[in-house]
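With one protein chain withheld, the remaining protein chains of the complex are depicted in position.
First chain written, first letter: the chains are A and B, and each begins at residue 1.
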Amino acid sequence: MKYLEEYRDPEVAAGLTREIARTVTRPWVLMEVCGGQTHAIVRYGIDQMLPPEVELVHGPGCPVCVTALETIDRAHAIAARPNVIFASFGDMLRVPGSHSDLLSLRGRGADVRIVYSPLDAVAIARSNPDKQVVFLGIGFETTAPANAMALVQAKRLGVRNFSMLLSHVLVPPAIAAIVEAPDNRVQAFLGPGHVCAVVGTREYDALAARYRVPIVVTGFEPIDLLEGILMVVRQLEAGRAEVENQYARTVARDGNRAAKDLIAQVFEVTDRKWRGIGAIADSGYRINEEYRAHDAEHLFDVDDIRTAESSACMSGLVLRGLKKPCDCPAFGTACTPRTPLGATMVSAEGACAAYFQYGRRAKQEKTDVL
Amino acid sequence: MSSSPMEVPSLFGACPAPRPETERVLLAHGSGGLLTSQLIEEMVLPAFRNPALELLDDQAVLPFGAGGERIAFTTDSYVVTPLFFPGGDIGELAVNGTINDLAMGGARPVALSLAFILEEGLPFEELRRVIESARRAAAGAGVPIVTGDTKVVGRGNGDKIFINTSGIGLVPAGVHLSSSRVAPGDVILLSGAIGDHGATILAEREGLALGGALASDTAALHELSAEILRAAPGTHAMRDPTRGGLATVLVEIASRRKLGVDVDERSVPVHDAVRGACELYGLDPLLLANEGKLVAFVPAAEADQALAAMRAHPLGCEAARIGYVTGDGAGLVTLRTPLGGRRILDLPYAEPLPRIC
Partner (left out) sequence: MCLGIPGEVMALTERDGLPFATVRFGGVLRDVCLACQPDVVLGDFVLVHVGLAIAKINREQAERAWQVLQEIGQTAEVAPDEAVPEEVAPANTRTEPFT
C-alpha cells in the first residue's frame, strides 16, 4: 500500500535510529501527543530502539480515554431508550460508564450500531424515519470536519430524526496544560499529524514560543516517528524551540481550508472536562446555535445522570506523561483490559492498554538515565 | 478483587472509570480470547477434571479396542451472526468446523451429529438454505451426518439459529497429535493467509462497506491434514486458528507448555483485501478468526516435507513457515516486527472491533 508500507522499511528505520544515537549528548524527555502515535511506538517497539538518553512519554491524545464520564453516561442513557438507534465509532463500544457500556446495552436489546463514518449515521437516519438516530461524535480536530459534514448534510437534507452528542477535544490547550503543570518533565513534543492535516501548524507557533518547546508535527508510521524524534532531538541539542513539519506529504502549514470552514460553520469553542485531567478552558467544541435542532444534548432530557466515581488510579499521571503504565502498581494486576481502573486502560490506544496488549508487563531493560 | 487506593494529586481528580461487573457472563467471554480462557480455566476445568479434557486440544482422543486405534471426539457450537456471509453460512461453518477439530487430532472423520436450536419466527427459507449448505459441506467432505436434534425457543430467546455439531473420527495407530507434544526446535507452519473469515464477518455484521472484496475461507481440512501426516509423520501438533485468531493458538500453546514461540510477522501471509480492511478499520489480522486454515508444529527434520505437502494441496497453496518453538521457559510468544524489532504477542481481550482512533 503506497505511501503507507514504505514507511515501515527496516533499513531506513535503522539509519534513523543510528543518526538519533549519534546526535544525542544528554537526556531528553519527549512526548508524543497522539494516541495513534503511542500505539505505533509500542507496537513496533520504537522506544526500545532509541538510545537511553531519549525518553518517550505518552500524552493525552486519546479522545476515547479523555471523554468525560458524564458524556458516556449520557450516551448510555440515550442508547437505552426505545425508539433510539444509537450510532458510534467502534472505539466507544466497550468504554464503561457508571453502569454499563454500549456493547452490553446492545446485548440487552438496545439498537446500537457501529459506523465507520458519521455520514453513515445520517444514512441510517434517512432509512429509519420513525426512529431517533443519535450519533456519538467524539474526537480531536481531525474528526471535526466529518462530524460537521454530517450535521450540514442532516440539516440540508431535512433529516430531522438525526442528532449528535458531541464531545470534541482540542490539542493545543492540552499541550499548554501539560507544560504548565508544576511537575512537568516534557521538553518537546511530537505534534499530532492528522490534527494538523486539518487545522495546519500555525496554532503551534505560539505554543513553541511561549513555552520554549520544540514541536515537530509527525506522522504515524515508524519511519515518520523516528524522523520526527530525530528532528526534535536536533532542535533540543541546538537549543532551538520551533515548529517543524515532518509530515509534509500530508500536512500543509495552513491545513485544509475547506475543512476549517466546515468546522467554523457548525461548531464553536467551549470549555471541556477531560477524564483523568480535569476541566480545561476553551478545550473543546460544541454545536452552535444554527444546528441546535440536531444537538442531542438539547434534544434528550437525561438529567438524572449520577456518575459513580471509583477509587483513584494513575490515569491522570499517565495521560500527562508523568508516569508510565508499568510504574503503576495496579497495572496488569488489578487493572487490566478486563477490569480497567482508568481511562487509559479502557481505550484501545490508551497508553496502558497499548502496553498491556503489546506485552509490556515490566519495566523495559533499557536503563533510564533520569 | 481488592484495590488499594492510590494517592493522586487532587489537582487532577480521582480516576472516574468504574470497574465493570465481573460476576456475570459477558459477551467477551465468547470471543475466544483472554476472558474465554479464564472462564474455562477457572470454572469449567476444575469441575470436570480428567486427563483427556485437561490437554485442552481441539478434540479428545480416547482409547478404543486393542488395535492401537483411538476414537477422536469433539463438539462445537455455532452462534455466528450474520447467518449468511460472503463465502459461506452457518451451516457450512458448522460442518467444516467440527470436521476440522477432528482433523487437528489426526483423525479420519467418521460421522457428525447436527443439533439445531431455532428461534420462533425464523423463516423456513433461511432454515432451508442453512440445511442445504450443511448437506453440501458434509457430502463434499465425505462425512455423513448421522444423528441430530431440533429444538425451538420462543421469539427473542435465541439469535435465529444456534447449531451444535459433534463429530467422531478414528485416529490411526502411530499418530499422536497434541499440543502436549510440541517441543523446542519445532518449526511452525501456517497453511495460508489469515484474517479472511474474521474480517468478512465483522464487515458484514457492522455494515462496513468494502466493495465485496472479502470472503470467508471456510473449508474442511481433513484431507490437507492427512497429506501433511503422510509427508511428515512425526508432526507434533496441529491447530486451526478460529476465533481469537492465530495469536490465540500461539499464545495458548506457548503459555500452557511453558515454551517460547518466535514468529516473524513478515512471513505471515495476509491477502491484500484483508490487509486493506485491517489498515482502514484499525484491525490486526493476527487476532481475526480463520475457518479454513491450520497451524502445524513439525520437528525441524520434517519441516520441508510438511511445507511441500501443504503447498501441493489446493487449501495449502499459500502455506508458509512463520516461526519456531524455543526452549525459553517464560512461555511467551515473541513477534519480530516488520521493523526488525520485537514485541510480545498476547491473547486478545475480546473480539476486535473497528476503530477510528
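Assume a contact is a pair of C-beta atoms (placed from the backbone, for glycine too) under 8 Å apart; a residue touches a chain by one contact, two chains touch by 3 or more.
Here the structure is a predicted model, which means the values were calculated and not measured.
In the complete assembly, the contact with the undisplayed chain comes from B:356, out of B:93, B:145 or B:356. Considering the complete assembly, chain A touches the hidden chain via residues 1-4, 6, 11-12, 14-16, 18-19, 22, 34-36, 61-64, 89, 116-120, 139-140, 142-143, 145-146, 149, 153, 156-157, 192-195, 197-198, 220, 223, 227, 230, 248-252, 256, 258-259, 262, 349. The omitted chain makes contact with chain B at the following residues, 184-185, 187, 209-211, 213-214, 262, 264, 266-267, 271-277, 279-280, 282, 299-301, 303, 320-324, 326-327, 340, 355-357.
The rule is simple: only the chains that are shown with their structure count from here on.
Here the spacing of chain A and chain B, counted between their Cα centres, is 33 Å. Those residues of chain B lying in contact with chain A across their complex are 1-9, 11-20, 22, 26-28, 34-35, 38, 206-208, 275-276, 279-282, 332, 337-346, 349-350, 353-357.
Chain A makes touch with chain B in their complex at residues 1, 4, 8, 10, 13-14, 35-36, 42-46, 48-49, 62-64, 69, 89-91, 93-94, 96-98, 101, 103-104, 107, 113-116, 120, 139, 143, 181, 222, 275-278, 307-317, 320, 328-330, 334, 336-343, 345-349, 356-361.
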